[in-house]
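One protein chain is absent from this view; the other protein chains keep their places.
When the chains are written out, they are named A and B in that same order, and each has its own residue count from 1.
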Amino acid sequence: MTIEVTIIGGSGYIGGELLRLLLIHPEVTVKSVTSRRLMGTSVTMVHPNLRKFTSLKFQGKPDLDCDVVFTALPHKASFKIVPELLENGLKVIDLSADYRLDAERYAAWYIEHPQPDLLEKAVYGLPELNREKIKNATIVACPGCMATAGILALYPLNDLGEDILIEAKIGSSAAGAKVSESGHHPERCNTVRAYAPVGHRHQAEIEMIIGRKVKFSAIAIDMVRGILATAYIKTGTKIDQKEVWKQYREQYKNEPFIRLIKMKTGLYRYPDPKVLIGSNFCDVGFEIGKEILVAFGALDNMVKGGSGQATQNMNIMFGLEETTGLLYPGLHPA
Amino acid sequence: MTIEVTIIGGSGYIGGELLRLLLIHPEVTVKSVTSRRLMGTSVTMVHPNLRKFTSLKFQGKPDLDCDVVFTALPHKASFKIVPELLENGLKVIDLSADYRLDAERYAAWYIEHPQPDLLEKAVYGLPELNREKIKNATIVACPGCMATAGILALYPLNDLGEDILIEAKIGSSAAGAKVSESGHHPERCNTVRAYAPVGHRHQAEIEMIIGRKVKFSAIAIDMVRGILATAYIKTGTKIDQKEVWKQYREQYKNEPFIRLIKMKTGLYRYPDPKVLIGSNFCDVGFEIGKEILVAFGALDNMVKGGSGQATQNMNIMFGLEETTGLLYPGLHPA
Partner (left out) sequence: MVEIARTGECPECGALIGLKDPLIREITTCEECGVTLEVISIEPLLFEIAELEGEDWGE
């Protein structure tokens, strides 16, 4: 079984990471990669880590004689292409925010969704929660990177109450390849920048999935890859630790890419993206205080928070073993 | 064919990187990992990136019922064990500096070598130059990380003359897992530390292989993984660029892990470890000035400069396709 893949929007970091994973995926052939801006340029000019792995050049038009299309475009750009892809009978895995929310939430955060019928068909691409639906989906909307970390940290917990604050610490690669003042090295290095203390759109995804209001804040820190989401849940009473362990174990015991981390010893006692660089794992853990439960979710925003999760969804959609081409340990130290 | 492997000295960064590569190597089973200091402790306590990949614990004694032993011990510690391993009919891949130099050079840089007969048998483990010898070797001495970068940059060049200066810029992981003043984060971050401007032992390896005297200097920079060796060769006259390309191409045209990088455009025009993190490639390149030829060698000190090269040697010694379990693109950005 060889899955023929086309990537629309391959010049960015997520496009590059998709290529890194798919070019060495045992069941995949990458047929075409598009970039209007860099049409005719070798892919390795923008993704030099892929030298010797591909001689592909960016194309203006995608080769649609394939099995699945990954769309890795800036937000709102997918609206122009996805309908046509689906009409061509192609499966679509979209990495933008365009089809993630339900119609109601989308309207609340943005505008009326321009393609409500498509939005209805789109499946939220979080395998640990939506595996069955993803199997039969024709369009999968991959979750936001911080939403993935926040949701996976919180989802197993029963008594969440109403007072939840999530703060995501995040690396610079999540802002993408486009140069900007905020990404300028002398300004970005060693910053601890509260760039979205309120109103970040990943909040909507988290609220949609865990079914209650949350406060969400994003802080950029001195890291290229990685997210640590810390969720502070007011519990009012001290919760029993073994009960919380049980809830996490029950939810994640068969999940290949979730690891439960709450250790009494060692340097890495709670989830930490430092040991996840380049891997598709999300490390989840917690700690209990007098009137608070702190839950953690750590991942590599480019892999489990992006291209790795998209590949995991592809594996599920095509009936492959879900870990195919994804079972890599993180680099340590790195 | 399954190769049964034992790692002696598995608690350091090189030991951890060997495990990262060997635990997902399609033809290898890791039978035992030793660490006297951490005997009985789970390997994942020290290598948390390997959680879910192994349940091995560190052993005090190595399990010698295997095919090959990797020795990743501090320098001079291999002397105590290697003879016994060889007598047991085992193949040994040593990552220390104990068997790298010829007797004469070893005496010049250190003391009389305590095991001259063994030193004689040891093969210098640089596949690009020693492939045939490595095939039949029972003991392979893996080169130093900076030596690897310096040698691969210079080796193809014919008219090297007598005036060669090599400066290696190197990351903190090369200093190992042991804590120290020099490795203390507030001191190590953002440093540009000339820690060995003269007299570094990797100079001896480079001189041995390219057969002439060199000046060698090592500078620690703000990086965890990576080496860039810049070699400045006084040529006296302007050399023809095509001639130099030809020399590199002839030497490396069939090498799976060498890439020639000298580009007129793009951000990565010369070799740069930035795009090699986690990969076994050595990127080689050059530039020509009026009276000088500058040659470059870039690699990840933990992979091509250490555990990856050791694995590459294992593949050769056991007749496997040389790239088995090693063909991973570097992470970018990371």
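In the analysis below, a residue touches a chain if its C-beta (ideal position, glycine included) is under 8 Å from a C-beta of that chain, and two chains touch if they have at least 3 such contacts.
Remember, it's a predicted structure, so these values are computed and weren't measured experimentally.
Undergrad: Among B:3, B:45, B:66 or B:168, which residue is in contact with the omitted chain in the full complex?
TA: Looking across B:3, B:45, B:66 or B:168, the contact with the absent chain belongs to B:45.
Undergrad: Based on the whole complex, identify which of A:37, A:178, A:264 or A:290 touches the chain you can't see.
TA: Hidden-chain contact among the options goes to A:264.
Undergrad: Based on the whole complex, identify which of A:37, A:242 or A:290 touches the chain you can't see.
TA: If we include the chain that is not displayed, A:242 is the one touching it.
Undergrad: Of the residues in chain B, which ones touch the absent chain?
TA: 41-42, 45, 55
Undergrad: Extract the touching residues of chain A with respect to the undisplayed chain.
TA: Its contact residues with the unshown chain are 241-242, 245-246, 260, 262-267, 269.
Simple rule for what comes next: only the chains that are shown with their structure count from here on.
Undergrad: Quick one: in the complex, what on chain A touches chain B?
TA: Per the touch definition, chain A meets chain B at residues 13, 16, 20, 23-24, 45-53, 172-173, 224-225, 256, 259, 261, 265-268, 272, 275-279, 281, 283, 327-334.
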